[in-house]
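The other protein chains are all here in position, but one chain of the complex has been omitted.
So that you can tell them apart, the chains are marked A and B in the order they are listed, and the count of residues begins at 1 in each.
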Amino acid sequence: MKGLHRALALATTLITISAASIAAAAAQDYPTGPIKLIIPYAPGGGTDAAAAVFSDKLGQILGQPIIKENHPGSNAVIGTALLAEAAPDGQTLMVVTGAIANNPYLYANLPFDTEELVPVSILTTYPYVLAVRSDLPFNNMQELIDYAKANPGVLTAGTPGRGAGAQLVLRLLNERAGIDIRDIPFKGAGESLNAVAGGFVDVVFSGYETVRPFVESGKMKFFAQSGTVPLGEEQIPPIADTLPGFEYQNWLALIAPPGTPENITDKLNEGLTAIFSEQEVKDRLASQNIQGIASTAEEAKAYLSREMSTSRSIIGTLGLQPE
Amino acid sequence: MDLLTNLDIGFQAALSLHNLTFCFIGVLVGTAIGMLPGLGPLATIAMLLPLTYALEPVSGLIMIAGIYYGAQYGGSTTAILVNLPGESSSVVSCLDGHQMARKGRAGAALAIAALGSFFAGTVATLLIAAFSPVLAEVAFLFGPVEYFAMMVLGLTAATLLAHGSFIKGVAMVLTGLILGLVGADVNSGTYRFTFGSFSLTEGIEFVAVAMGLFAFTDIVSNIRSNQSREVTSPSLRNLMMSAKEFRQAVFPVIRGTAIGSLLGLLPGGGAMISSFASYAVEKRVSKHPEEFGQGAIAGLAGPEAANNAGAQTSFIPMLTLGIPSNGVMALMIGALMVHNIAPGPFVMVSNPEIFWGLIASMWIGNAMLVVLNLPLIPLWVRLIQVNYWVLFPIILVVCCVGLFSINNNVVPIYFAAGFTVLGCLFWRMRAEAAPLLLGFILGPLMEEHFRRSLLLSRGDLSIFWHSPLSVAMLSIAAAMCLVILLPQIRKGRKVAFEEEA
Partner (left out) sequence: MFSKSSGRADLEAGLFFTGFGVLTAVLSLQYPLGTIAMMGPGMFPFMLGTILAILGLVMLLSGLSGMGEESRSLPLVPIILISLSILAFAVLLVRVGLAAAIVAQVFIALWASEHFSWRRAVALSLGLLAFCYVVFVYFLGISVPLLAV
């Protein structure tokens, strides 16, 4: 018994050391404890990278650590459902991508109502970069389309799964260009990028920052992106140069459970506005070719419903049905 | 030699009193929290990560590395002492480590785990320092086909974990694979076998399965038979390992280090499979395979070394390519980004003191772990000499609170109860639980890669023998099956003949 008591006492002391500092941050009304930030994707994707830009700073401003939790699966449906179940006290938040606007039109029987979620702020918008493995014999969009037409069904694309923006933009490209690049679903953007870098899959649509290391190490090349103007230092041309009118923007938003009161979203918004006006943050986002936006909750809500109708029309053109 | 200059930069950054203190705190806290069931390295780091943000980058990373190794060692400690695998890699430590503890060799088991891990950590650190850029390429040799072949090989090896019949081992692997499929399907997003319950969409909680099949089943089978749990009375001589035990551990540790260093390079389960692979190898090369599962030293030393080496080399793809091979690495990337360092091929050039400081801190974290834990071994050993009627309620309660803490949800506790009953049935049927657990972890991965391979080849099965790597791995798996099956068939025939006669 004596040994046991000592062991327990020791364990307790050890934990005291670490936890004392967490407890030191005195709790005001909100937040009352560490904030859980749900990332509805597997670790290593673009959402992680973008969330890292603001989450720690926001935590410092609010005086509570923000703890990221990855809950991947079903194109963010699993993460969103966890959010929808959480108490509307601002202690659980989620970073979503444009996928959330697609899901109502792709998934039958969602366990939540997308319109009831409370968008806090739009965070960023960015186009998808089309990256291809570096040993493929084409170097611009026109050549890629010609190649794909000459060899139908040969090219493959890694996508992060059903309903993800990167999958829709691929479908959109296939449809507009009249080609057939086959869709190979992966668990998250990170895995699909690795597969392209390893030469197992041919092309991938992903955020600039996630593609950059592979281009730097010579595993991939990029020559097109889904925005409307040339992107970044490299001046990557838009696909619209080859296929006029082609555009697909992905975006990230901070979102709270249904019924979250305004004073909480206001407090979060204040913090975000302060962060996004910092020069350092601006520079960091600019280096990732991401446009940072801190919006009000109303603007975010309007943005979400606008995006939902865009998604509906894109998904309609592609002829996809909810399953 | 560049390597030495580089390591010098690293150690100068890491070896200040200030940084050593943070390393110490990290290891201490990591060990303490890692010992609690349900809280593996990932949860521990996630919880403590914010604390490190305020520190300067090198100190922060050193502290995280300390927590990482500490939590992992803490996990092995509970696995050995109370047969409680808190995470996938310590499942193997349970098999022979816990048997050693029961035979009164808990001290030796803990010492072997610590020293084996330290050796593996040292070698892996040197490998990282010397060959990072080259080794990073290994990850790219593995596509869906190769991953599938690796899973087949891993699962075949898993059936070797069982010391019962081969066919039961295979059946348990399959059962594990099926249980692992519960939840949302990656390709189509369909929810499978969830029976309408949303809490199952992320699958059955691994910790609940592991606790039910191992710790709780163990309690049920021990509760009435106190004599089997009796631990040889402690004397100081008993606490440390003997020269003989040391010698028995040397080669397994070296082999384990090699296996772990290699498999750790692969994103997606490589590091995890390495401990299983090492166990299988040790059992195969051993002159006394019958000792495995009864407290064989090689069965603990090899996997512990493999586990640690794998955990360490999984830093390589992260540091050089920015690819996280597991959750912990993803958190590390997050920690680097907080300090405005984007992992990728250029970190080494742009932030040498951080890159090499981190590498040096890996070694320091490992060394600190040994320094801290060897003196504590007598304390832990005394823990299991506590009367069993005191110990088992403690295990039950702490496990249950741990299960609840995973998601602040009681569902995992219900599952643990269910798996306890199932575990008891398996125990009665003489079916080993370890293969099931490996199948459970690998099930979804295996399906994903299998389907993806065939999607790429448009249904052409020959894709599996177009890749030399895949052919090699599948052939080894087939050979392994033959080696196991032939003697059993021969024996079966002999029995049949004898009966006829």
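Operating definition for what follows: a contact is a pair of C-beta atoms (placed from the backbone, for glycine too) under 8 Å apart; a residue touches a chain by one contact, two chains touch by 3 or more.
Quantities reported herein were computed from a predicted structural model and do not represent experimental measurements.
Within the set B:Leu36, B:Ala124, B:Leu213 or B:Ile377, the residue that contacts the chain not displayed is B:Leu36. Only one of the listed residues, B:Ala101, B:Leu177 or B:Leu331, touches the absent chain: B:Leu177. Only one residue in the set B:Leu95, B:Val398 or B:Ile484 touches the chain that does not appear here, and it is B:Val398. In the full complex, the hidden chain is touched by chain B at residues 33, 36, 39, 47, 164-165, 167-168, 170-171, 174-175, 177-178, 181, 185, 187-188, 190, 192-193, 216, 219-221, 223-224, 226, 387-390, 392-394, 396-398, 400-402, 404-405, 408, 410, 413-414, 416-417, 420-421, 424-425, 427-431, 447, 450-451, 454-455, 457-459, 461, 492, 495.
Simple rule for what comes next: only the chains that are shown with their structure count from here on.
Rounded to whole angstrom, the centroid-to-centroid distance between chain A and chain B, based on C-alpha atoms, equals 30 Å. On chain B, the positions that touch chain A within their shared complex are 25, 28-29, 31-33, 35-36, 46-51, 53, 139-145, 183-184, 186-191, 198, 201-202, 267-268, 321-324, 326-327, 329-331, 333-334, 337-338, 340, 342-346, 379-380, 382-383, 385-387, 390, 448, 452, 455-456.
Chain A contributes residues 1, 3-4, 6-7, 10-11, 14-15, 17-18, 21-22, 34, 43-44, 48-49, 52-53, 56, 59, 65-71, 73-75, 77-78, 81, 107, 111, 156, 161-163, 182, 184-187, 190-191, 193-195, 197-201, 209, 212-214, 216-217, 219, 284, 323 to its touches with chain B in the complex.
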